[in-house]
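As you look at this complex, bear in mind that one protein chain is not there, while each of the others sits in place.
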Amino acid sequence: MFLRNAWYVGAWGTEIGRQNLLRRTLLNEPVVFYRQEDGTPVALEDKCAHRHAPLSEGKLVGDFIQCPYHGLEYDASGACVRVPGQSNVPPDCRVRSYLAVERHQWIWVWMGDPALANSDDIEDFHWMDAPGWVAKGERMHLKGNYKLLIENLLELSHLAYIHATTLGTGAIAEEQMTFDRGDRDVSLTRWIMDSPVSNMFQKLGGFEPNEHVDRWQRVTWTPPAFVKLDVGAARANTGAIDGDRSQGFGYRNLNAITPETDGTSHYFWAQARDFRVDEDWISDLFVQSTHEAFSEDLWIIGLQQENMDTGTTHPRIDINHDGAAIQAIRMLEAMIEAENGAAGAVSGATRRNSQTPLQS
Amino acid sequence: MFLRNAWYVGAWGTEIGRQNLLRRTLLNEPVVFYRQEDGTPVALEDKCAHRHAPLSEGKLVGDFIQCPYHGLEYDASGACVRVPGQSNVPPDCRVRSYLAVERHQWIWVWMGDPALANSDDIEDFHWMDAPGWVAKGERMHLKGNYKLLIENLLELSHLAYIHATTLGTGAIAEEQMTFDRGDRDVSLTRWIMDSPVSNMFQKLGGFEPNEHVDRWQRVTWTPPAFVKLDVGAARANTGAIDGDRSQGFGYRNLNAITPETDGTSHYFWAQARDFRVDEDWISDLFVQSTHEAFSEDLWIIGLQQENMDTGTTHPRIDINHDGAAIQAIRMLEAMIEAENGAAGAVSGATRRNSQTPLQS
Partner (left out) sequence: MFLRNAWYVGAWGTEIGRQNLLRRTLLNEPVVFYRQEDGTPVALEDKCAHRHAPLSEGKLVGDFIQCPYHGLEYDASGACVRVPGQSNVPPDCRVRSYLAVERHQWIWVWMGDPALANSDDIEDFHWMDAPGWVAKGERMHLKGNYKLLIENLLELSHLAYIHATTLGTGAIAEEQMTFDRGDRDVSLTRWIMDSPVSNMFQKLGGFEPNEHVDRWQRVTWTPPAFVKLDVGAARANTGAIDGDRSQGFGYRNLNAITPETDGTSHYFWAQARDFRVDEDWISDLFVQSTHEAFSEDLWIIGLQQENMDTGTTHPRIDINHDGAAIQAIRMLEAMIEAENGAAGAVSGATRRNSQTPLQS
């Protein structure tokens, strides 16, 4: 069961257009994306009301989408506007239209009750296109439930293991972290003080090889499945922890996860920065190295999901590092419960989290 | 649920013989086909009574089929006639035998109660081997329920869309059609008067390029899943619509669909003609172009079936062009209901058709 009354990222703006209609399954439902002639994005149920053929195999006729099978045409509201061979259109002939808004490079869709939708509620990802910023990323595919990826992003000790040769250093897993639960977010903050700079940070921040830095990561989750990282480093002991970042640099890792099915997910992410924005090699390096690291995450989460579905699976045991993830999943599940008006309908595996004392 | 007391096409006569025993699943049941020494076709349950190995992996010993695993032999009636290592045969040792009749180039099988079978009821496909006629075709495989293909054949507006570059012209979808429901058949007739001749028809009928013709299509469905097309064209306004085909030519497209499983089907078809029967290039052209066009149908029906099985699927909306298909499916389902003595056991999706007013 998904939170339906929420804005999700359905596609990159660059993925949709007037050619190659994009079919994408979101929250178990097939959706077709296209643009009207004025560029406005459209998201419709990808299933003709007549005989259920996928509209995404058809073509655009002006602002209408034409079914590939029998030629029925639909407008952006999902109403059928033409049936070949007859002058009238059957009154119930329509496909579901999903509200679609283009913002921050992404196409946002509302899969729930349209009466509850307000585009002001679209999650703030202004770093994606704010003046002075440059952002670049991609969509990846996860063979796992989206909650597993939320947990992954809210738990940093795995950097030392899964990302041992990419992002991690041995020290990371032993660092203590603090997290805060707000009304509608959970944040996790980690400072790694006075430690050797990584190769990538050295290149980006202009540090000397083996120079020591104070490194920060602030991870903020907001529902249903957005995780934003404020990441950076400054020369060791120059006051970054107290707010002075002048001796360092930072960037944002921006993540939006959208359930595809119960067991698979879309992973939209970008790296955004406000330094050296004209240097494409930095963008390329960011995308390439992030892709490499996230591939490691998707690999282990895919195995995790498959293993959970094999043989006997005991309830999870929580550890200190899970604190932030537990809070986020608990908050998300409460929202899903509230949306469905069914206080008892939580899955056992994740509900257990709420009974586990947190120690960080 | 399938109509079981009916003759279905199980194979082309050329597909079965004394070598390479043919295994084919029909109505969810695995069947093995072979010929006795005198050429008589045999269709048996492809599952040894002993330990359920597929007989089709065995070999023929005279008129008997020998199990590949332990050597049990069965005769054409399905009775086990030999068990290695013992002189007697266990009394219940038999596999089901399906009545099999070779007629009109095809092997017909009866999957229901043998007591109700009468080979006189085999559908008339005499064009397949009548004197003065030549017929050629093939078997194709559909990843979809057989009813979707019946509907496809009884609905002609899709020619303008799915077959836009092969069979269709833009005009087709707007043509009005008439259909008749008989006691045990549904026919759909279309006349396209005074319209430009297609490339293929020009070649076949000896028309001039861009000449106008009166074109006819008469589609007749009979249960469970036979669809015969009488197709042709004559010089425009020479009286073909009133019965004078002397200024034109025609041929038959003959289709027999057999359910393989609930979600897959066998599609047997041939093109038959009584003109220029010695010119092989016409047979080849027919088979090649029909294969190309039918591949387009199987492609979209496969997507249709897959889409119906994905996410939320609303009840169908019918349009005018569906008239004939609705009548045929309604008649078929009534026969299935009657066979099963369960008036209420119809699937929701297709039952809806009977509540839709027809407008053509």
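For clarity, chains are labelled A and B in written order, and residue numbers in each chain start from 1.
As a convention for this text, a residue touches a chain if its C-beta (ideal position, glycine included) is under 8 Å from a C-beta of that chain, and two chains touch if they have at least 3 such contacts.
Just so you know, these numbers come straight off a predicted model, no measurement behind them.
K.L.:
Please identify which residue in A:S157, A:S198, A:S283 or A:Q327 touches the non-displayed chain.
P.N.:
A:S157
K.L.:
Check the options B:C93, B:A160, B:V219 or B:I282 and report the residue that touches the missing chain.
P.N.:
Considering the complete complex, B:C93 is the one touching the chain left out.
K.L.:
Counting contacts across the full complex, list the positions on chain B that touch the omitted chain.
P.N.:
Against the missing chain, chain B presents residues 25, 28-30, 46-47, 49-54, 57-58, 66-72, 80, 83-86, 90, 92-93.
K.L.:
Where does chain A touch the missing chain, residue by residue?
P.N.:
Looking at chain A, the ones touching the missing chain are residues 151, 155, 157-158, 160-162, 173-176, 300, 303-304, 307-308, 310-314, 316-321, 359.
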